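Here the complex is missing one protein chain, while the rest keep their positions.
Then we have chain A:
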Amino acid sequence: MRSFTVSDFLTIVTALKWTFLLVGIALACGGPLALLLALMRSGTARLPRWLATGFLELVQGMPLLGLLMFFYFGMPVFLGINVPAIVAVGIAYTVYTAAFLGEIWRGGIQAIKHTQWEAAACLGITRWQQFRYVIAPQAFRIALPATVGFLVQLIKNTSLASVVGFVELARAGQIVNAGTFRPLLVYSIVAAIYFVICFPLTTWSRTLEARFNGAR
């Protein structure tokens, strides 16, 4: 057993970059997929709607830990080759983000009255332009508080990547704790770092929501 030193603290803090990398991958890859799912679910075509609904229900009915394991052990089965942990973990978080953001954004899109689509159609613009210039700006305002709320969930849930040995913030805490055996100190620091990142976002989300409700 050794004492807790500055270098232990630095180990924990530098692991943050992997937490942020995971969040970045999840948003960059999961975001577009979420938009697609939201459009499929709020559209009129039956088959895409069913497919999207099935996907959302399936992913939302599984624990994130399960998704992580499924892709971690599944990638070699699907592809026949071993992939680095970051790829498997990245895919799991992409799927997770797509499902939850897709549901949130569908709510935003469907909150816009159908007459808005019709009015936009009267302008003679294409269906994509109707969405892009008329529906999306309004839906964005409605869905923003929940989107920021999900971002907090995502940041907190990157801690689960530690189960497949991915060294992000929580895992770095476990490693340092194994060396120093100061659980109270180590996990308080880890929790405090998460709190410092998430609390401003939670507050922002609440402000957005209050502003939106006030405007209604």
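We take it that a residue touches a chain if its C-beta (ideal position, glycine included) is under 8 Å from a C-beta of that chain, and two chains touch if they have at least 3 such contacts; residues count from 1.
One rule holds in what follows: contacts and distances are computed from a predicted model.
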_Tell me the UniProt protein name of the chain this structure doesn't show, selecting from "ABC transmembrane type-1 domain-containing protein", "Monovalent cation/H(+) antiporter subunit G", "Glutamate/aspartate import permease protein GltK" or "(2Fe-2S)-binding protein"._
"Glutamate/aspartate import permease protein GltK"
*In the full complex, which of A:36, A:51 or A:69 touches the chain missing from this view?*
A:69
*asked:* Out of A:24, A:137, A:165 or A:183, which residue would touch the omitted chain in the full complex?
replied: A:183
*Pick out the residues on chain A that sit against the missing chain.*
57-58, 60-67, 69-70, 73-74, 76-78, 80, 152, 156-157, 159-160, 162-163, 170, 173-174, 177, 183-184, 187-188, 190-191, 194-195, 198-199, 202
